[in-house]
Each structure stands twice: as structure tokens, then as C-alpha cells.
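Take this structure first; my questions come after.
Only one protein chain is missing from this complex, and each of the others stays in its spot.
And now, chain A:
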Amino acid sequence: MECVVQGIIETQHVEALEILLQGLCGVHREDFRIHELCLKSGPNLENNKSSKKKSRLVASEVRLLFDLYQAEPTWTVKHVGGAMRGAGADQISVLVRTMVESKASKNVLRLFYALGYKLDHELLRVGFAFHFQRGARITVAVSSVNKMLKLHATDGDEAVPVTPGIQLVEVTAPATSENYSEVVAAVSSFCEYLAPLLHLSKPGVSTGVVPTAAAAAASLMSDGGGTTL
């Protein structure tokens, strides 16, 4: 399981956000350049959801991630499952969902193609992340999401931003069914520190950029982030 919230920020304020995160986390940023392939099962493979209810054919979806910046590049297979539902889930401001990852050898893409999976779309995420412990093992990733003009073309010129001038900020933390409420609390409380620059909410619930961002960024840039917001 993981807890997740997302927000957006104008690219011009990313540097200020980085200063703020550096101050809050006390660790160095890690750059990433991740090639993400989203695969879906072909029409003839089905999963249980469809066999129980014939009218609703659901393709299963899996993501293969490849970090181009790693010295020894590895593939990661990632499955993101359904969000936790119910009255309790509605009341919290963080999305809790199942998520499973597995590292795999480089021929894993060939395996999924052989099993009948097809490439649905691919993305290139370029940005940086902070990993730190603050009530939970939190990761903040700031990235520009790019689409590729040609298949698998991950070079700079061949990838164009999906939302020019806007970057995606994602805060995630691993959780279990036993501890997720504490993790949710840790993530929520961390998000408050970022509030002047950006608003974070459950994925799919877009809240746009915050009006105070420019002023907060200017303040951070002028004094190097030394002032408590």
C-alpha cells in the first residue's frame, strides 16, 4: 500500500520549492529521468472483474519504469491498484491505494509482450526527488512529464512536455493496512509546510496553482529559505 497526494507548480517556482524541501528534509535531492511504459492486457485476456460481470471488460494495467540516470540501469515493474473506499477514506485528504513494485531484468518488457500485453502509452518523467523520514518514509518527487514524439525516443529533443510551464509534485509514502492512518497523518502534516507554494490533494482532484505561490517563492529565493513561513 501507499499514501499519495499530488499537486502542480509553475516551473518558475520549482527552484524555490527545492530550497524549501532541502531545508525541511535535510537531505540532498536525487535527480531522475524515468522512462515509463504503460502496458495493458490485450482484448482476449481477461481478469476476474470481467468474468464475474460479462458486460464490463477491464484490461489489466502494469507500468514498467526505467531510470535512465542510474549507473546500472534497472527496470521496475509497478502495479497501482484501486484506492481505498468508504466513508473513512472520503474523510481523509490523502489517497490510500495498493501499490506493488518489483525490480526485474532488462528483458521484462519482452516478457509482457509475449504474455499478450500491449504498449498503451509511454512517458518520460524528468525531475528530482527527496527521500526522508518524517513520521513515515516520505518521498517528494518534482517532475516534468513528457510525451515522446517517436516510439521509445527518450533523448531530449524527441520528448515534449505534456503541460509546458507546469511541473507535477507527488508526495508518497509506503504504508500497510495496520499503519496507514499514521502514515496519512505524517503526509498530511508534511503537506502543510508546502501550502504557501502549492496545494496537494488526492490524485484526480485537481486544485490548480495557489495564488500565494509567487510571493512565497520570492520570499524563499531572497533569503535562501531561512525564514519560517
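What we mean here is this: a residue touches a chain if its C-beta (ideal position, glycine included) is under 8 Å from a C-beta of that chain, and two chains touch if they have at least 3 such contacts; residues count from 1.
In this text, contacts and distances are computed from a predicted model.
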Select, from "Mediator of RNA polymerase II transcription subunit 20", "Transmembrane channel-like protein 5", "mRNA transport regulator 3" or "Nucleoporin Nup43", the UniProt-recorded name of the complex's unshown chain. "Mediator of RNA polymerase II transcription subunit 20"
Given A:27, A:111 or A:215, the one touching the chain that is not displayed: A:111
Which of A:60, A:139 or A:201 touches the missing chain? It is A:60
Quick one: which of A:34, A:77 or A:138 touches the chain that's been left out? A:77
When the complex is taken as a whole, what residues of chain A touch the one chain not shown? 41, 43-51, 60, 62, 77, 79, 81, 98, 100-105, 107-108, 110-111, 114-117
